[in-house]
Each structure stands twice: as C-alpha cells, then as structure tokens.
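Removed: one protein chain of the complex. Kept in place: all other protein chains.
Our next item is subunit A:
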C-alpha cells in the first residue's frame, strides 16, 4: 500500500515533470530511441523479408538466423557491444536492433507467403513485372502481417529499451536503475508504470493501424454475405424452437 502511495506521490510531484531528468524528456528519449531502432531494424529486415516472401527462397535460413538472434540474451549482448564500442547509446541501439529484426522479418515474409499463389500467378500472367508484383500486389495484401511484425517488435523494444539506462543516462529505464540504487521504490514503480503505459498506447495504435491497412476488397463482401453474427444468434436462443428462424428475420 505504501508502495502505491509513494508511486503516486512520485508520479504527481511537479518537480519530476520538468528539466533534463524530467518525465517528458525521458519519455521523448525513450520514444525516439524506440523509433530509431525500429526504423533501422525495418530498413534491414523488410527488404530481406520481402525477398524471401517473394521468391520463396531462404526461408529456412531466415528462421534459423532469427531463432539464433532471439536466443541471444539482450542484456548479455548489450554488455558485450558496450565493451566493444564503449559506454553510450551505440551499444543499446545495436542490441535492440538485433532484438527487433526477427519479428519484423517474420512479419514481412509471412505476409507475402499468406497470399493465395493464384493471385500472384495471375498478376504475373497478365504482365506485371516482378517489382510490380511486389509493390502492387504483395505489399498491399501482406501489409497487415508486416504491421503485426512491427507491432511485436515495438513492444519488445519499448520494454527492453529500459536497459539502455544500464549504460547510459537515458530513457525511462533511468528511473528503474536509479530507484533501485537509491532504494526509492516509488520512483522505480513510477518508471515501470510509465513504460507500461507507453507500451499500451503504442500497442493500441498498432492494433488500429493493423485494422486500417487491411485492403478494403479483402474485408468487403463478408458483412453483406453474412448478416451480423451476434445480433442473429442471440434472438435464436431466446425463441422457442417452434417459432423457427423465419421469425428472427422479421424482427
């Protein structure tokens, strides 16, 4: 209980909302760090994923490398890279990009692989070049799964970016490490809550984006074919059997 009040007090203290170590600044750092990491990871992973998805080759290799990447403990990698390139932000950037690549890569190629081969074949048969097939057919149809990959990468990076503070004065993770050091549990918990809130907000945005990028023709047709499932099944249950389904339609 005291943790909670301490946390609230810490979060609501106006002094923590200003200055270089203030919550807005650290939040912005955290966000920017996440964004840069994702962009770099996407620039690497998306073209490779598209290539794998389009050609159907190299999938086994990608799965193996992704698996290996995932198996690397991020803190270990962070320390290792830090020993190599020194203290600062470079090490977290490298470590988290490595973390973000596998889900984006998987999203990119599974998005392409999930497309009906007949559609691709028809596009080629009417005279689309390979590049046109990628950009005009595979990309729009595979986009929802790619966004899904970006979504899980974002979640991992936002959460794990707290580790950046382990070797740099940076981001929301600072509150955790600092709180731990000086035994200020209000600060620690407050920092965690901020990270969690950020993750939830980003998660919501991605969920929305994922819905929005589903091409219209792919969702179209279904609602008109099948009258709203829930509104139909409920009345059926309330009716007696003799009245039958014809009654339901008239309602």
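We take it that a residue touches a chain if its C-beta (ideal position, glycine included) is under 8 Å from a C-beta of that chain, and two chains touch if they have at least 3 such contacts; residues count from 1.
Following the convention adopted for this analysis, contacts and distances are computed from a predicted model.
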- prompt: Between "Polyamine aminopropyltransferase", "FAD-binding protein", "ABC-type quaternary amine transporter" or "Fe-S cluster assembly ATPase SufC", which matches the UniProt record of the unshown chain?
  reply: "ABC-type quaternary amine transporter"
- line: Considering the complete complex, of A:137, A:157, A:172 or A:189, the missing chain is touched by A:137
- prompt: Taking the full complex into account, what residues of subunit A touch the chain not shown?
  reply: 118-119, 121-129, 132, 137, 140-141, 215-218, 220-222, 224
